[in-house]
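Only one protein chain is missing; all other protein chains are in place.
For subunit A:
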Amino acid sequence: MSLLFKGRSQGAERTSISATQRLMMFFVSHVRQALASLGELWRSPGASMMTIAVLGLSITLPSTLYILLKNTERVSAGWEQASEITLFLHRDTQPADIQQLVTRLSVWPEIDSLTHIDKNQAMQEFKEISGFGDALNYLDQNPLPDVILVTPTSKHTSPTAAGVLLDKLRNEREVEVGQLDIQWLERLHGLVAIAKELVTVVALLLFLAVVLIIGNTIRLNILNKRDEILVMKLVGATDAFIQRPFLYTGFWYGLLGGLMAWVTVALLLWWMEDSINQVAQLYQTQFNLSGLQGEALLIMLALSVCLGLAGSLLSVYKHIRAIEPK
């Protein structure tokens, strides 16, 4: 509707078309503008490829680091499951009491399984393995204590949870010493946490750079089209209408950059696979590197598109407003 002239309708309102038709036209015009923006990129392939490459490579680095980190976590999660608590019992504990203790502990929700190593059996093994043999017979009593190996359930394998469980076990009357070798786990967790933070910081800085680079590219586009924008404003184009092609350009930069990052990450992982497998063999583990798939891929593409849009929005908001016919 015209603001100044009652009864004078502006634009498409004037032709009597149904709401669905109007909705269709809305989508058709958006698709057309999106394709027009893509065509515009195609017309200057050199400059476009450069911007897309900057975006793609900037996303590749944090994505690759993220994947490596995720895989490290996956592997170390396997190790953690093996974390065991060793309980050394008082030497004078009677077999019946040990049996009772095992029965009591086996119903604890934190505990997955228990193994009792009898002190006599341990002595026997020690004799055989150590080779001291008969020398040990001269001891008037078995110096070894009974030992119970406790495997926590998966929920309680993290260093802190396992630590809490250990404290609880130490309170048992029969237990003399309880041990959990969690130091290396804590170190690993600490390292992974630092790496995570580092990746986050690097990613944020790169993303900021990408937004600024896209913003600057779009700014140059806008300045190149200054005359056209002036004419459009003279004949009554809203800022929203003028902005749209530039936003689509940002969208395409984001999407194409994201796809490029996907391909680059896949290539990098393929290239690194051999050396990673070698390391895995040292640790005697079977290890498959999992790349970017499904949800993670979608998230990366969405992120890339968001960065492209953010850069163009920033630029468009600042520079299209500033161009006014005088």
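Everything that follows uses one rule, which is that a residue touches a chain if its C-beta (ideal position, glycine included) is under 8 Å from a C-beta of that chain, and two chains touch if they have at least 3 such contacts; residues count from 1.
Here, contacts and distances are computed from a predicted model.
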Original post:
According to its UniProt record, what is the protein name of the omitted chain, chosen from "tRNA N6-adenosine threonylcarbamoyltransferase", "Cell division ATP-binding protein FtsE", "ABC transporter permease" or "Protocatechuate 3,4-dioxygenase subunit alpha"?
Top reply: "Cell division ATP-binding protein FtsE"
**OP:** Can you work out which residue in A:70, A:170 or A:233 touches the chain that's missing from view?
**Re:** A:233
Original post:
What is the set of subunit A residues that contact the non-displayed chain in the whole complex?
Top reply: 2-5, 8, 10-12, 15, 17, 25, 29, 227-228, 230-239, 241, 324-326
